Every structure is written in C-alpha cells, then in structure tokens.
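Complex shown without one protein chain; remaining protein chains in place.
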Amino acid sequence: MNIEIKEIVFISIVLLTIAPCSVVAFSRNILYSAFALFFTFIGTSGLYFFLDADFLAIVQLAVYIGGVLVLLLFAILLTKNIDDIKKTNTISLRRSITAGITVLVLFFSLFFVFLSTGWTPLNGGAAYPNGTIHELGRLILSKYLLPFEIASLLLLAVLIGSLVLAGKTVRQRED
Amino acid sequence: MGNLESIRYFAPEGFLSVFIITFLIAGLLRRKTFSKSSFSCIAGTAGLFLTLILELCINTGYPDAIVIFSGMLKLDALSHLFKILCISSSILLFLFSYSSRETSDSLKEPMEYALLILSCTLGMMLLVSSSNLLMMYLSLEFLSLTAYMLTGFTDKNEKASEAAMKYLLYGGAASGIMAYGLSLLYGITGSLDYSGIHRFIAENNSGIILYISMIFIFTGLGFKIAAFPFHAWCPDVYEGALTPFTAFLSVGPKAAGFAVIIRFFYQIFTVRGEGDVLTVLGSADWPAMLAIISALTMTFGNLAALRQKNIKRLLAYSSIAHAGYMLMAAASLTILGIVSVFFYLSVYFLMNFGAFLVVIAVSNEFNSDEIEDYEGLAWKNSKGAFLASMFAVFLFSLIGTPPFAGFIGKFYLLLSILQPENPIYWLAVVAVINIIISLYYYARILKTMFLSRRQKGTALSGFERGQYLQYSLMAGLALFSIIFGIYWSPLNNISMLLENFIH
Partner (left out) sequence: MEIITLQSFLIVSLILFLTGLYTIVSRKNIIGIYMGIELILNSSALNFASFSRFAGRGLEGQVFSIFIIVLAAAEAAVALALLLAVFKRQRGIDADKLNILKG
C-alpha cells in the first residue's frame, strides 16, 4: 500500500478539521473553544481545495474566519468578565449524557448508511481543474440571480435590525 | 422562464422590494415624520395593500402554473392563495400595532419596525412560491431572521430579547439540521429543483437515505409551524414578543410553513394517478411520518395548554394543537387534504387574530396577560361585555362548535383523513379526543369571563374615541367567523382552486 503525498496532506487536513472539534465540544474555557473553531474552519477551507472548490475555500476563509469568528470573539470579549474565563463554557451533565447517546447512535447508523448508499455519479463525475470562479459567477448571475438579489435584501434587513437591537443597548449605557 | 421575462410575473414581490428600499431612503431623509409610529404603520399598510392588489391583478397562475426565474419560483394556486393570506396577516399586524397602546408606547424606532415587517412579508411571499431547494432555504432564513429581530424589538418588556435569543438558538439549530438534510437530498438526486428531484426519484430507487434526509429537512419545516418536538420555542416567544407580533406569528409564518410543507411533499414525493388518486413516490413513507408527528403535536399542545395561567402562553399551546390538526390533513395524501388545510388556515386567520385582538385590548387596560384578570369581564361595563362576547365568539370558533367557522374547518380536516382512498382512522380518533380535551381549557376562560360575578381587580374604562379601529376590526373578524360558519361556500370555492395544483 503506497500512500502518496496528496493523501498524507489530505489526512492531516482531516485531522486538523476534526481534532479541534472535541475542544469546541468539551472545553470549559470559551476562548479555547473559539480558537479551536478557528482551526476547524481553516481545515474545512483546506478540504474545499481538495474538492476543487477554490472560490468556496476563499469565501470560507474570508467570511467564516474574518467575519463569523471575529464576531464570536467580540461577543465573548464584550460579554464576559475575563477573570473567570476558565469556567465560562460549562456543560450541563444531564443533557450531555442524552446528547452523547443520541449522537453515537446517529453516528453509527448514518455511517453505515453513507457507506452502503451507492451515490451513483451523474455526468461521469465532473472535476474542475481550471477553477470554478468563472462558472460559479455565470451560474449566480443567470440561474441563481433571484436568490442573489434576495440575499442582498436580507442583508439589508439584518443590518437595520441588528443596528436597532444593538444600538438600543449602546444608547441606554450612555444615559 | 428566463430572468427578464419573469419580471412581469414578479410584480408583487418586485414592488414590495422597491417599496422597502424607498421606505428606507424616505425614512432616513424624513426621520421626524417616520418616527411617529402611526405614520410608519399607515405607510406600511399602504404599501402592503398595493402589493395585495398587484397580487390579485397580475398573478393568475392557475390552472396552469408558471415557473419563473429558471425554476426558482412557481406561481400556481397554492402560492397565490397563501400569498394573499400572508399579506393580509401582515396588514393586520400593522393595524394591530397601530391600535395597540403597548406597541405605540414601546416603539422607539417605528420606521425600522415597519421595515422589518415588510421584509418579513417579502420572505413569506417568496417562501410560499419557491420551488427550488436553495430558494426555499434562503427565504425560510429570510423569514426566520426578520422574525427573530421583530421578537426582540421592544425594550419595554424585559422578556423580549430573551425570547428572541431563545428563538434564534432553536431556529438556528433547526435550520442547520435542515441544511444538512437538504445536502443529503441534493446528494441523492443531484438536483436542487423540485421538478428535477421529482424526476430522479421517479426513476431511481434511493433507499433509506431518502428517509433520513426527509426527517432532517422536516426539522426545519416543523420548526416553522411549531410541530412537536420542535415546538419548545413557541410559548416563550409568544409570551415575550409584543402581542400584535405574537398574533402575526401564530398565523402568517405558520401559513407560509404549511405552504412550503405541502409544496415540498406534494410536489416532489407524490404522483397523481388515475381518478385523482395520489400515491407516494419514492422509498419514504412520509404520510405516516406526518401523521405520527401530527398526533403527537395536537396531543402535546392540548395537554400543555390545560395548565397555563397566562393567556398568551395558553394561546401559544392552542396554536401548537391547531398546527397538529392541520398537519393531520396534510398527512392525508388526498386533494381534499390540501384544500382543507387552506380552508382551515383562513378560518384560523379570522379566529386567532380575533382572539389576540381581544387579548391586546384587555392587556391595554390591565397591563397584564394573566387569565385571572379576565374574571367577571363580561359584567364590568358595556365595553367589558363587548370584549367578553367577542372573545366568546372566537373561543367557540377555536373549539369548533357550530355555527362558527371553526366547526366547518375542523369538519373538513376530519373529512379529509377519512377519504376512501387513504383513510387513517386512528388519527381521526386521536383528533376527536383532542378536540374534547381542548374544550376544557377554552371553556375555563369562558367560565372566568361570564360565570364569575365577583368584580375583582381594576375597573374597566369605557369605549374610547381613538380605539374605534380596534373595535371595528374585532367586530369584523367575529362577523366573518360567524358568516363562514353558516355560509362557507365562497371560502370553499376559493380553496377549491388548490385542486389542480398537483399535476
């Protein structure tokens, strides 16, 4: 069995993605969870490169890490006293046992279902060696034009709504 | 149909989008005018009225359905009727907010409030007509995100932001699970269009994985209609949000949720055979799944409603139970089932909005939503008698006693699961038992209002000049609940348009 470089890289990226998940799920310190999430997101972005989804990988880096994760970190720092950060992310024992059992059952059943399903490739399994940006742009501006425009209206609504929701807080602090 | 030709059919939604942006710009330029909540509410109502008129004039998408924006939206009887229902519920939300003192006192940013309601309406309109998984997911999120923000909008009430946070956490989890299910469905069928998925499933056998993806997807859809076990957010959000918005939440988004459930299951996983008999397509027996969930939902909703002390929580559990009744008809796999879901939703629109309007009027008086405040309401003065009798009409209709519209609605729902081609007798028995259970808690409110003559608590003020809109809305809703209980064929004829929606 000869393992190529590509596969070694793949396995290490998979580990980079999955291993920090346990920190996200089990750490008692919320900052550790947030930084573990950072590695998971980077790992996912690496996996996108293996899927020939270069644009998606960049978006993942820019939006998830640059946007969502930074927002999460802001949320943590704005709302927590830093001194008791070690006990900030506690786990409810009763719920975690139920959740653990459910998750294990789901894992094994879905695992076997995924392996046993055929997933018949359509169109002979297309790969995109020349990058996907061109094709994606064409798709978004033709077939998926409406969702694209609606997403912009959604972002507008979210912008206004969260300004009001958060702005109220700021204004009341000033009073 | 391509993008350019589609715009003509997209007029109602397009107008609403343009209106939203104009409203925002005008609101920024004329902050003073728009900061009066009455002005914003009236402007919003006007915009929605124009949208409604456009929808009535332009979209005659039946009997032949029109697919626009390369398969993103499908305009047919289902989308047309549910859009009208959703727009009307948004209009009522504006009118309720306008007439409720709770809202006009606590709204500091009425322009943004109106803007979010308009966006929410746009989300619902897109949701009921979307026939592509991406469009469906996007508009579902559109609706959810605006609903989270509207729930947490007030700062008078300390429960609001907490309720909104709970709503967001439950909703985010549900929509995440749904996205995972959608990805599995995409993996199985290789298509995002409903028609493409339908074609693939008709030709291939996909096994157990289809069932799994369907359960995951139903998590997100069931969350929108607050079906068991995805209902946990419902009482908290109903209690925490402003009462007009609670009333809206129990009708508008629920109607949109039912529309998307019907479209998803009946357009993809159903075939219409000889003699209009519907059969399940694919390896997943979804009617059985829906039937079990509906039985659980109505039983849970009614049992939990029995011990509520807060009227908004009671109505929340009652709305969960009603979602169960409607899901029952959706599980019937008959055309009458779809028709009766719409029929019941429009009746439910009348009686639930009416009941909440009484709650608004009473809580404006007492500043509280506890059931004990209703004690002896009927005997306090003429206004008390008016409110109590209106409430009685709506509650009798919710119970489903003749001659109120709720009776006809429930009758149709039960009839649909007893159709000869696909009868589910056990579910009908469960539903009847549930209707009997629900009698108890509705009757308890009636008893508190009418039978107790102890004049406890604060006195009631008389009829007020500025509140005539509220009274006339209440009387109108009650009148229609009675009219449709006696002469329901107009509503029935409208609902019958849904007959041709599956091809």
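Order of writing sets the chain letters: A and B. Residues in each chain are counted from 1.
Here, a residue touches a chain if its C-beta (ideal position, glycine included) is under 8 Å from a C-beta of that chain, and two chains touch if they have at least 3 such contacts.
Just so we're clear, the structure is a prediction, and the values are computed from it rather than from any experiment.
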Where the missing chain touches chain A, by residue: 1, 3, 6-7, 10-11, 14, 17-18, 21-22, 24-25, 30, 33-34, 37, 40-41, 44, 47-48, 50-53, 55-56, 59-60, 63-64, 67-68, 71-72, 74-76, 78-80, 88-92, 95-96, 98-100, 102-103, 106-107, 110-111, 114-115, 119-128, 132, 135-136, 139-140, 144, 147, 151, 154-155, 158-159, 161-163, 165-166, 168-169, 172-173
Chain B residues touching the omitted chain (full complex): 133-134, 137-138, 141, 145, 148-149, 152, 155, 158-159, 161-166, 168-169, 172-173, 176-177, 179-180, 182-184, 186-187, 190-192, 232, 235-236, 239-240
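Heads up, the rule we're going with is that only the chains that are shown with their structure count from here on.
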Rounded Å distance between chain A and chain B, as computed from the means of their C-alpha atoms: 32
Chain B to chain A touching residues, read off their complex: 3, 6, 17, 20-21, 24, 69-73, 108-109, 112, 115-116, 119, 122-123, 126, 134-135, 138-139, 141-142, 145-146, 149-150, 152-153, 155, 161, 187-188, 190, 204, 206-209, 212
Touching residues on chain A, where the partner in the complex is chain B: 110, 113-114, 117, 119-120, 122, 142-147, 150-151, 153-154, 156-158, 160-165, 168, 172
